[in-house]
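Here the complex is missing one protein chain, while the rest keep their positions.
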Amino acid sequence: MFRNNYDNDAVTFSPQGRIFQVEYAQEAVKQGSVVVGLVNKTHAVLVGLKRNAEELSSYQKKIIEIDSHMGIAIAGLASDARVLSNYMKQQSLGSRMTYGRPIPVDRIVTQIADRAQTNTQHYGKRPYGVGLLVAGVDEAGPHLFEFQPSGMIHEMLACAIGARSQMARTYLERNLEKITNSTRDELISHGLRALKETLSQDKELTVDNTSVGVVGLADGGKGKIESFKHYEGQDLVPLLEAVESGEAKEEETMEVDS
Amino acid sequence: MTSIGTGYDLSNSVFSPDGRNFQVEYAAKAVENGGTAIGIRCEGGVVLAVEKIITSKLLKPDANKRIATVDRHVGIVSAGLVPDGRHFVSRARDEAASWRSVYKGPIPVSALSNRLGSYVQAYTLYSSVRPFGVTAIVGGWDSEAELAVDGQVGSGPKLGSGGKVDGAKAGGPGLYMIEPSGLYWGYHGAATGKGRQAAKAELEKLDLSSGNLSLIDAVKEAARIIYVAHEDSKDKEFELEMSWVSSLDGPTHGRHEEVPRQLLEEAEKAAKKALEGEDDDEEEEQEETKDSGNSGERMEE
């Protein structure tokens, strides 16, 4: 029934020092639809591809606001993500209540990662089956974190997780410098373009299947922030159009190059 | 692997007929694949260093710290499963905080290591948990001066608390390494992770027990050793992270801190140079400057 003797639970090491149950949980992330995150010097952006189970059903939410300075994008088991996001909302609210300050992004990410680690060391628990991208701002500027079921967290400049996310990562790696030096709106376009790379031939980004979240430092500076904004439905029209017109422009320049 | 298929290696806390706990040995395997981590203890303090393999270009450079501060005067670096390392550090922080709340002072590095050893050992006792997949190096400085008691009122007794002789010195550097079995020893120089063999060989050459190495030199040696230990996986890029803790009159004033940017870069430069010298002494100087220029660019990425 099992592939080997060492993958029955999360508390057994294989002879190579691997924990198969955790590795299998990472596979659940790859089953989820893709989400992309990226940062420049002022903003952090999340974009996600939403899936609907059937033609007439609604689309699964991919981006969740945690607090006015932070949001997450999810890939994998949505119900596990709900548990984690509820916990993040509580911690975030707790920080505002006790100290009157928005919780620093690295801290809340570490907190969920520590929770996830516990699930990989104690019998009777299972690892979370979801990967998260956490985007937020704090005193140190904008941040993007990747969270994995193993409890691994990484601060990233750009990242993509979920089905066919390798295509998006390739795009992000190729354009990393441009992304880092982009403006807010360019950053969103880069995110959408990376997302587009993952689509199969017959698919397109639409106002129905796309989701965008943006958070950043406000123009005025002095620690003021542009609160997390979640773009869905008709709000996406200008963002998607910007990607199209941007691509048209790029094609022109490419022609000149050749 | 004689253990495979016997069935004695499938559950934690189970002895095999020849008296081994295989799950603990497997946990140690996870450590052997982790980035090299080392600690050097010298007269003036302790240096911790770790090799961080860059697994993706998309990682934010310089951001993902692997050396943790536990209390003002203690730091921990570990090799193996990174999330387990965080669990370990979190326990260390709790122990340090609880020591403070009971004894109104900082926890000695030896006592902290002892408690952490016990904690890790407990994770080898039960089938309901798995052992820690980390070997951790704990480094710190026990204050040599009389410390003000937390929350002390006034200037306190003029001749030192508890009838101690004024001017008497105690404290000093502490360096311990804790393994997945819960076993721990104190060290002059400790190494774990993938490149530990090479690192150990280099540490032994330093003759640390003689007490002749200065803290600044220890920083440079630590950087060099990480570079040497990296030789075997040369195709992968890595970031070097270092921290230190010195005596009260030293550069960190008894606190565990990151090694300052400038010193770190200096140490890295010296490390690269030393390596190139080892590779081929006859290489032309021109070639050398070109090479170091290239690798410098790589680290910026």
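Order of writing sets the labels: A and B. Residues in every chain begin at 1.
Please note the rule applied: contacts are C-beta pairs under 8 Å (C-beta built on N, C-alpha and C of every residue); 3 or more make two chains touch, one makes a residue touch a chain.
Operating definition for what follows: contacts and distances are computed from a predicted model.
Within the choices "Peptide chain release factor 1-like, mitochondrial", "Large ribosomal subunit protein mL43", "Dorsal interacting protein" or "Proteasome subunit beta", the name that UniProt assigns to the complex's undisplayed chain is "Proteasome subunit beta".
Checked against the full complex, the candidates A:Ser57, A:Ser79, A:Thr98 or A:Gln234 give a single residue touching the omitted chain, namely A:Thr98. Residue A:Asp106 is the one among A:Asp106, A:Glu146, A:Glu197 or A:Glu226 that touches the chain not shown. Between the chain not shown and the residues B:Glu25, B:Glu51 or B:Asp71, the one that touches is B:Asp71.
If you put the missing chain back, the residues of chain B touching it would be 65, 68-69, 71-72, 93, 96-97, 100-101, 104, 150-155, 257-258.
Those residues of chain A that touch the chain absent from the view are 97-101, 104, 106-107, 138-140, 222-223.
We adopt the following convention: only the chains that are shown with their structure count from here on.
Distance between chain A and chain B, defined via averaged C-alpha coordinates, is recorded as 32 Å. Considering their complex, residues 5-6, 10-19, 110, 113-114, 116-118, 120-124, 144, 150-152, 154-159, 169, 172-173, 176 of chain A touch chain B.
Per the touch definition, chain B reaches chain A in the complex via residues 1, 3-4, 9-12, 22-23, 26-33, 56-60, 63-64, 81-84, 86-87, 90, 123, 127-131, 133.
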